[in-house]
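Only a single protein chain was left out; the remaining protein chains are all shown in position.
Our next item is subunit A:
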C-alpha cells in the first residue's frame, strides 16, 4: 500500500494510491496561487498597469525589465498567468488506472493529466461535480483566452536568475513546471473520460478493489471515497462539511472501520466562523450601498455564491436594499444558476422538499424573476446598457488576476466609497490586492470556508476510529503565523502520518488475507474431522480458478473413466495415472516411546542427539539416521529401501492422518 503525493496544497490535493494491483489517483487539484505572481489581465487596456516600471536588479542591470514589473514594492511577472501542476515525474502517470474526483474544485488539473501523460483509464465523478467543474473550466479558459497577451515570459524562470529575484518569486517552487491554461478542446476531451457515479454506488475495479463515493456535505455532488477490498479499507476524506448549507449532509457512518484514513481539504481559515462571516458580509455590503458606494464580490461562479444569494434574498428587504441591483457576471452565470436548480437529488433535505412541491430549490430563481438579480456573460453588451450604480457585482476570478473582476478593481479602486469583499478563502487577499496598490477602496475580508475545522475533525476521528490517519504536513503542526495555537492541528492516536509534495509514503498496513469462494459441489464433498473439541479440519483438494481477480475453488477434474473395451485399454496405458492423494500428517513424536519402539523392532544401539530444531536419532549399527524437526522428518539411509520403508512406518505410527 503506497501513496505518491503529487501536490503539496492541502485543499487542492493530488495523490496516487497503489492498492492491490490497481493504481488510483485521488483528485487532481490545480494550485492557482501561482497566478498571484503575475500582473492582472485587464479586458480593456489599463493605462495604470501598462505604465508600471520594469524591475531593475540591485546591480542596475535591466535585462528583466520587459518580463518583470514593479508595483508598490512588489514585483510581478508581465505574462499570461501560469498554474502550478501536480508532480508529473514522481511516477509514470500513464499507469494510473482510475481517477476519483471528490469535488469540482479538485478536478481543475484534469486536462493536464488526461491529455498529456498517456493516461488511458477512467475518471469517476458525480454528475453535479462534472457539470459544475465544466463551468469552472469554461470560465477559466474564457477569461484567459479573450485577453490574448503577446508576451510569454520565461527568462525569469532560469534558476540562476530566479535566485536573484525578491520574495515571493525567489521562493516559488517548481517554476519550470508551471503551465499555461488549457484550451476548451482539451477540457472537452478530458471530461469525455469521466464516468458518472451516484452516492453509495459500488464500483468494481478489475474485480480487485471496490470504490464508493459518499456524500461529503461540502458542495453540490461533492464526495469522499471508500476504497476497499474484502479485508482492507482505505477512506479518502477530501473537502467535507458538517454545516447545513445547500448540499446533502455528509455521510460519516460509512467511514467507520477504516484501516487507513487519508484526510485532506480541511478549512483554510480555521479561526473564522462561517456564519459570523456571512453576517459581516451582509452588514458591510449594506453599509457601503447605503453610503452610495458599490460592492465588488470576487467569487467562483458556483458554490458559496448560492448561499450568499440566499442570505441576501432574506436580508435585502429588511435592510432596505430592494432597489439596489445585484449583478452576476460570468460567461457561465446563467448556466450555473440554471444547473443549481436541477440537482434536487444532491441537495439538503429542505431543498429537496421544495422540489417535491414543485418549486425551484434555490430562491435566486425569485430574485431573477423580480429583476433584483441580473446575470450577464460579460461586461460587454447588455450589461453596459443596464448598468446602474450603486450596485453589487459578483464576478470572478477570486485571484483578481483575470476575469471581469479586474475591470471593476480598476474602475472602483480609486474611490473610498466602494468596497471589495473577499469571501473565497483560496487566495490571500493581501496578495490578491498587491498589484492594485495604492487603493482607496475599502477592503473587507470575510472568508467563508465551510470545510471541517480541527474541532470537527477530532470529533470525526473519535467517531469513525480509523487505525491510521494520513494527512498533509500542514495539518500536523500549528499554522506558521499562529505557532502557539496547538489546537489548530490534528490530534490523534497513533499520530497522523504526514506527507509533502513529491513524497512517496508506505502506508502502515500489510495485506494478509484474500477471499476465496468455494463451489457448492466441492463444499459438499468435504469431510471435516474434529481434531480438538470445537475445531474441525478438512483437507481440500481443488483447482484454484482465478479470473478477473476473483478466486474460486472448484472440484478437481475427475480421473479418466476406465475404458470399456480392451482395445482402448492399451491406448490408455500410456496415459499417466492420476496420482492418488497422499494423506496429510500431523502431531509430534514423543522421543522416549519412539526409541522404545525402535528397540522393540530389533534396532539396538539407538542414540538420540538434541539439535536446535529437534532431534537426530542415530542407528549406528544400520548406519542410518532419522532427523526429526518441527516441520520435517528425514530418514537418511544408504540405499536400503526396505529399511527406509520399515522406519517410515514406525514414524507414521505416532502421527495422525487425515
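Methods note: a residue touches a chain if its C-beta (ideal position, glycine included) is under 8 Å from a C-beta of that chain, and two chains touch if they have at least 3 such contacts; residues count from 1.
Going forward, contacts and distances are computed from a predicted model.
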Exercise. Identify the UniProt protein name of the omitted chain, choosing among "Eukaryotic translation initiation factor 3 subunit I", "Phospholipid-transporting ATPase", "Integrator complex subunit 11" or "BRISC and BRCA1-A complex member 2".
Key: "Integrator complex subunit 11"
Practice problem: Consider the whole complex, including the chain that is not shown, and state which of A:43, A:177, A:344 or A:502 touches that chain. | Solution: A:344
Quiz item: So which of A:127, A:307 or A:449 would be touching the chain we can't see?
Solution: A:127
Quiz prompt | Residue of A:202, A:485 or A:653 in touch with the missing chain, whole complex considered | solution = A:202
Self-check item: Residues belonging to subunit A that touch the chain removed from view
Solution: 127, 197-202, 212, 334-335, 338-339, 341-345, 352, 355-356, 358, 360-361, 520
